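Notes to accompany the following structure.
One chain of protein is taken out of this complex; the other chains stay put.
Take a look at subunit A:
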């Protein structure tokens, strides 16, 4: 179960590139174990280190900028998290300490993975993201109010569906929620089995 997400105040780290794919967030070679941990060291490895496979920090990459060392929010570009469905990308972000990504759009599988691991994918348009970057000061994300703000005068609403919002706010486990509907699932399958018997392999083979 993920830690509940309510409000978060942090200096956002700008990484405003379009189409940041999950291969960049956690390169394949950095997924060294079959578990969900030990991934933070490989976060953005291809950009973060000077040489492939090495560990010397590339001083030009924003993750190595001490100014953003405690940042828990990434300001991203459009189509953030595209590419492979690997949830390791989100596990790596979470393990490193990020709790939110603000971007103009997200790849759908990545956004779902975020919610299931307590990371907020917040959609703001490029103009708002540029304004936040330019302000270069901490922002507060208030999930209940669906709002990102720098101060009382500068804030931006972001849209989020009801279920991911509730899951993030309460740290809910989706499997537990669905297992509570076991009776409805069983009833549906009884009706469906009569309509589509070929789907039920155990019974027909």
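Operating definition for what follows: a contact is a pair of C-beta atoms (placed from the backbone, for glycine too) under 8 Å apart; a residue touches a chain by one contact, two chains touch by 3 or more; residues count from 1.
Heads up, the rule we're going with is that contacts and distances are computed from a predicted model.
The complex includes a chain that is not drawn, and of the options "3-isopropylmalate dehydratase", "L-arabinose transport system permease protein AraQ", "Zn-ribbon domain-containing OB-fold protein" or "Carbohydrate ABC transporter membrane protein 1 (CUT1 family)" the UniProt name matching it is "3-isopropylmalate dehydratase".
Across A:4, A:35 or A:157, the single residue that touches the chain missing here is A:35. Residue positions on subunit A in contact with the hidden chain: 17-19, 21, 23-24, 27-29, 31-36, 46, 52-53, 78-79, 82-88, 90, 105, 107-109, 112-113, 116-117, 161-163, 166, 174-175, 177-179, 181-182, 184-185, 188-189, 192, 195-202, 204-205, in rising order.
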